[in-house]
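Only a single protein chain was left out; the remaining protein chains are all shown in position.
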Amino acid sequence: MRRLIFLVPLLVVVLLAVLFWRGLDPARNPASLNSALIGKSVPAFALAGLTPGAPGLTAADLKGQVTVLNFFASWCAPCRAEHPLLMELARDPNLRVVGITYKDEPAKSAAFLAELGDPFAAIGADETGRVGIDFGLTGVPETYVIDRDGIIRYRLAQPLDSARLEQEIRPLLADLAS
Amino acid sequence: MIVEIGHFALVLALVLAVAQATLPLIGAQRGIRPWMALAKPAAIGQFCFLALSFAALVHAFVVSDFSVAVVYMHSHSATPLIYKIAAAWGQHEGSLLLWVVILAFFGALVAIFGDNLPPRLKARTLSVQAMIGVAFILFTLFTSNPFARLSPAPFEGEELNPLLQDPGLAFHPPMLYIGYVGFSMAFSFAVAALIEGKVDAAWARWVRPWTLLSWTCLTGGIALGARWAYYELGWGGWWFWDPVENASFMPWLMGTALLHSAIVVEKRDALKAWTLLLSILTFGFSLLGTFLVRSGVITSVHAFAQDPARGVFILGILVLALGGALALFAWRAPTLKAGGMFAPVSRESALMLNNLLIGTLTFTVLLGTLLPLLFDVMDSGDVSVGPPYYKWTFIPISLPLIALAAIGPLLGWKRGNIRQAMRSLWGAGALAAAGFVIALWIDWGREMLAGFGIALGLWLLIGTLVEWAERVRLFRAPPLESWRRIRHLPRAAYGMSLAHAGLAIAIIGITASSAWKMEEIRQMRPGESMTIGSFSYRLESVSGVRGPNYIAEQAHFAVSKDGVPYTDLYPERRQYMVQPMPTTEAAIESHIFGDLYAVIGEGDGKGAWTVRIYEEPLVPWIWTGSILMVLGGIVSISDRRYRVGAPNRQPAALPAKA
Partner (left out) sequence: MKRKTLRLYLLVISLALLGIATALVLNAFNRELVFFFSPSDIAAERPAAGRMIRLGGLVEVDSLSKLEDGATVSFRVTDLSSSLDVAFRGVLPDLFREGQGVVVQGAFNESGRFVATEVLAKHDENYLPPEVAKALKASGRWQEGAATMGTDGSEP
C-alpha cells in the first residue's frame, strides 16, 4: 500500500506524456490545419505576374501536369533557406514548379529570384494575400503538390527540408507522375 | 572555418558526454576506480568543447557571417554589437546551445569543486548529468543545428526581432537558463542518491548551494523578463500569465519548495523521500517549460519558431528523464531509512506545510497552462485561461503561504511553541490590520483581495524583522551581546531574512500595482494636456529621431504636479529599418511610490496622436523586492557551511595567495 503512493508521480507523468503526445499530433498542428483542402480542387484564382507583361498564374494553369506550388516572399527568411531545394526540384522534367509571391512587392520578389535563381515555370503575385486566405495559408513558405486534375494532394506549412523532400514529396511525385 | 570548428567541437563534446554518461556509472557499480575517476576530466573537457562551440557561434554573429543560417535570420550588419552578441541566444538554435553549455558548466563545477564528495556519489552524479547532456547535444545536432550554412551566402541579414533589442532582454535568457538548467544538478544528485540508496545531511549540504544558485539566477531572470515586458510591450503590465511565463514560473515555485525542504534534510534528517521527489520534479518542470516553449504545443505570444519534430524529441527526453527518475524513485525511495520525528507544531511541520502549499500553487498554474491543450485534444473547442483564473486560484492559496512565512522561522525545530511565536508577532499583526483597513479605505467597494495582499505583505515584512531581532536578542540583551550576535549570525540566516523581506516588499508592490493602476487613453495634439492621478501631462511636441538601426517618433511630455514642473517624459514609437515593424518604447519615471508611464501610439496624420498614460503605484517595489530576493540568495550561497570544500581547503589556500 505504502509503495503505491510512491508510484503516483510516475503515473502523473505518464498521463501528461499521453496528453502531450496527442497535442503534438500533426493532425491538430496548425501547420497541417487545413488538411481539409487535400483531395479537393485548387481554389479558383487568377493572379498577375511580377512584371506588367508577364503571364501570371491562374488555377487553370495547375491542371494537366503534376505541379509543385510554392508560396514565398522576399521578406521571408525561411524561404531563402528552402530555396536551393526548390531549385533542385525544378530540375525534374516530370513536374512543374510554380510560385505565388505572398504580400510582397513584385520588384522585390523579382530581385529575390535574380539573386538566388528562379526555379518557377510561372509566378503569380498575390500582393493582397487574398489567394493566400483561399488556400488557408498560415504563413510563408508553404508548399503544395497538385496532381494532373488540379487536385491538391499534399501540403507542407513550413519550409521544405531535404528529409521531407526525399521521404514524402519525391515518392508522392513519382507516384502521381506514373 | 571557425564555424566548422564550432560544429566539430560540439560533436567532440557529445563523444565525451557519452563516455561520461556510461563509464563512471559502471565504475561506481563495479568498484572500478579509474573508470570513476574519468568523470572529472570528461566533465571539464565536455564543458571546454561546448564553450568553444558557443564561442564560435558568438564569433559568427560578431563578424556578421551571413553564410550561417541563424546569423542571417537574426542579425544584421548595422545591429549594435551588444545585440549582435545577444542575438546568439535570441533564437531557438543558439539558445539551445547555450542551454547545453550551462548544463556542462554545472557538471564541470561539480567535477572541479567536488573533491570532498564521496567518490561513488560524485561519479554517479556526473554520469547522470552527462546523460542529460547527451540527450540535449543530440537534440541540438539533429533538429536544431546552429552551424547550418546557407549557400549562396546572402549579403545582408534579416536582423534580430526589434522587440528583443533591449539591454534587459539581452541578459534575461542567460540568467533564466542558468536557473532552469542549474536545477539539473539537484536532479542528478537525487538520481545518484537513489541509485546509492542513501540520503543524509551531507547530501543535502551538497545539493543546497546548487539549488540556491539556480534559484537566485531564475529569480533574477524572471524579474528581468517581467521588467522587459513592462517597459517594452507598452501595456503597463509586467506579468501576463502567458504560457511562456508560466514555464519559467513553475520551476521557480518548485525550486523554492526544494530550497525549504532541503533545510529539513540537512538539519533534521527528515523529509528525505519528499526532498528527492522535489529535486526530480523541479528539473522536471524545467524540462516541461523547455518543451512547452519550443514544441509549439501551446500557442503563446513569445514562443520560439515551432516545429513538431522538435516537440517529439523533447517529449522523448522529458519522458526518459522524468519517467526513469520517477521509476527509480518508486523503486528505491520506500527503502530509504526513515528520518527524524517532529511534532505537528514545529519548524519541520511549517516547512512541510510550505511545501504542500507551494506544490498546490504549482498545480493550479500547471492546470491553467495545460487546460487549453486539454480542450483542444478533446475537441471541446478553443479556450484560453487569463489572469482572472489565477486571481481566483493562485492568490487565495498563496495567502496562507505568506502568512506562514512569518510564523515558521519563529518555531523551534522538533517541537515549536505557537503561542510564543504569535506573541512575538503582535506588532506585525497590528500593522497588518492597520494596512488592511487603510487598503480597504483606499479601495472602498472594489477588491477585498487588495486589503489581504497589503496586510500580508506588511505582516511578512515586520515578521521577518522581528525574527531577526529575536535571533540577535535586540534590546533584550546588552547592546554588545546583540552586536556580537549580529556579527556571528550565519549568512544563511541573513539570506533568509533578505529573501523573505524582498518577497514581502514585492507582494506589496504587486498588490498595489494590480489593484490601483490608473490608465487614460486619449487623442492629443501638441499643446494639450491631461491629468491623471496627481500629475498633469502636457504634450509639448512630437518629433522625428534617428537611432543606429531605426527611426522613431518621439513625443515630449512636460509633467507637472500641482502646477510645479516635475519631470519630462520622452516615449518613442520606433520603426526598425530592416524588419518593418513598429515597436513602442514607453517612457517611465520612477519615484518611491510608483511610476509615471507614458506611451505614444499612432498619429492620425492630422496632427493628433493617440496617447496612453498610466499611473503605476508601487511598481518599483516589485523590482526592489526581486533584487532583495536575489541578494538573499547570494548571501545564502556565501554561507561558509556551503562553501564548497571549505574545511579542508582553507589552509591550503593561504600559501597559494602569497
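Going by the order they are written in, the chains are A and B; count residues from 1 in each one.
The rule is simple: a residue touches a chain if its C-beta (ideal position, glycine included) is under 8 Å from a C-beta of that chain, and two chains touch if they have at least 3 such contacts.
It should be emphasised that the depicted structure is a prediction, and the values quoted were computed from it without experimental measurement.
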The one of B:Ala201, B:Val383 or B:Ala477 in touch with the missing chain is B:Val383
Missing-chain contact among B:Leu371, B:Leu404 or B:Ile418 belongs to B:Leu371
The one residue from A:Gly56, A:Gly129 or A:Gly150 touching the chain left out of view is A:Gly129
Among the options A:Leu4, A:Ala44, A:Ala107 or A:Ala174, the absent chain makes contact with A:Ala44
Note that chain B touches the chain not displayed via residues 161, 163, 299, 301-302, 338, 341-344, 352-353, 356-357, 360, 363-364, 367-368, 371, 381-386, 388-389, 391-393, 396-397, 521-523, 580-584, 599, 601-602, 604, 608, 610, 612
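Just so we're on the same page, only the chains that are shown with their structure count from here on.
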When centres are defined as mean Cα positions, the distance from chain A to chain B in whole Å is 38
Within the complex, chain B is touched by chain A residues 2-3, 6-7, 9-10, 13-14, 16-17, 19-26, 28-31, 75, 77-78, 80-81, 84, 115-116, 158
Listed in rising order, the residues of chain B that touch chain A in the complex are 69, 72-73, 150-152, 154, 158, 273, 277, 280-281, 284, 288, 291, 295-299, 307-308, 311-312, 315, 318-319, 322-323, 326-327, 329-330, 333-334, 370, 373-374, 376-377, 580
